[in-house]
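Our next item is subunit A:
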Amino acid sequence: MLTQRAKQVDRKPMTFLESIYLWNILKGMGITISHLFKKKVTINYPEQTRSFSKVWRGLHVLNRDEAGRENCTACGLCAVACPAEAITMEAAERLPGEEHLYREEKYAAKYEINMLRCIFCGLCEEACPKDAIYLSQSIAPANYGRKGFIYKKEDLLIPHPKEEPEAYQKALGEKATIN
Partner candidate 1 sequence: MIMTLIAVDWWLILEKGVLIGGIIGLSFFIAMYTTYAERKVAAWLQDRRGPNRAGPFGILQPLADGGKLFFKEEIIPLASNRFLFILGPALAMITALLTSTVIPWATPFVTKGGSVIPMQVADVDMGILLVFSIVSVGVYGIMIGGWASNNKFSLIAAIRGASQMVSYELPMGLALIAVLFLTGSLKMSEIVTNQVQHGWHIIYQPLGFLIFFICALAECNRTPFDLPEAENELNFGYHQEYSSMKLGFYLFAEYINMFISSAVMVTLYFGGYDIPFVNETSWGLNSFWMSFLSFSVIMTKIAFFLFVFLWIRWTIPRFRYDQLMNLGWKKLIPLALVNMIITAAVILLLNK
Partner candidate 2 sequence: MSITQILFWFLSVVALFSALMVISSKNPIYSVLWLIVTFFSISGHYILLNAQFLAIVNIIVYAGAIMVLFLFVIMLMNLNKETEPPKNRWLKMAGAVAGGCLLLVLVAALKDTDIKQQHALVNEGNIGLIKNLGKELFTTYVVPFEISSILFLSAMVGAVVIGKKE
């Protein structure tokens, strides 16, 4: 009754016209033929793709700054925030001469996310004080083995903004516009 669409079932015996079903059949055929001229809602998937929502939480990306240095300082807040315990990392100290690689003195030598555990809640993104991790507008592709779902740092890092600017912009996606 909430939708106001409930209808009382009619149990009257059929009249002769109804019992040869013809009128109702013609009505039904009118309905189906009208669908012939309606716009198809299907998207030709491999050629066309539906755009993701702006707040879509997809595959993780480890961010770099404009100079191409990694933002992550391996503070571990994301791993703590993660309700599925999908993130593991190992920290290392930045050596002299590596200033162009890492923004701060400490960086993540190893950074892994298990995509089979991850629930894509986005709490890691919220927890990160350095804007180093965010959830992009893509999905984790299928894989044949469990190993393939453990994403290493190389898989997660965003392309270098100077060396591969196009790939960097693409990976950034619409995230760049909402922040």
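A quick word on the picks: all candidates are chains of the complex that A comes from, given by their letters.
In this text, contacts are C-beta pairs under 8 Å (C-beta built on N, C-alpha and C of every residue); 3 or more make two chains touch, one makes a residue touch a chain; residues count from 1.
Note that the structure is predicted; figures quoted are calculated from it, not measured.
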{"item": "Candidate from 1 or 2 that touches subunit A, complex-wide", "value": "1"}
{"item": "Interfacial residue positions of subunit A with respect to candidate 1 in the complex", "value": "19-22, 25, 28-29, 31-33, 35-36, 38, 40-42, 44"}
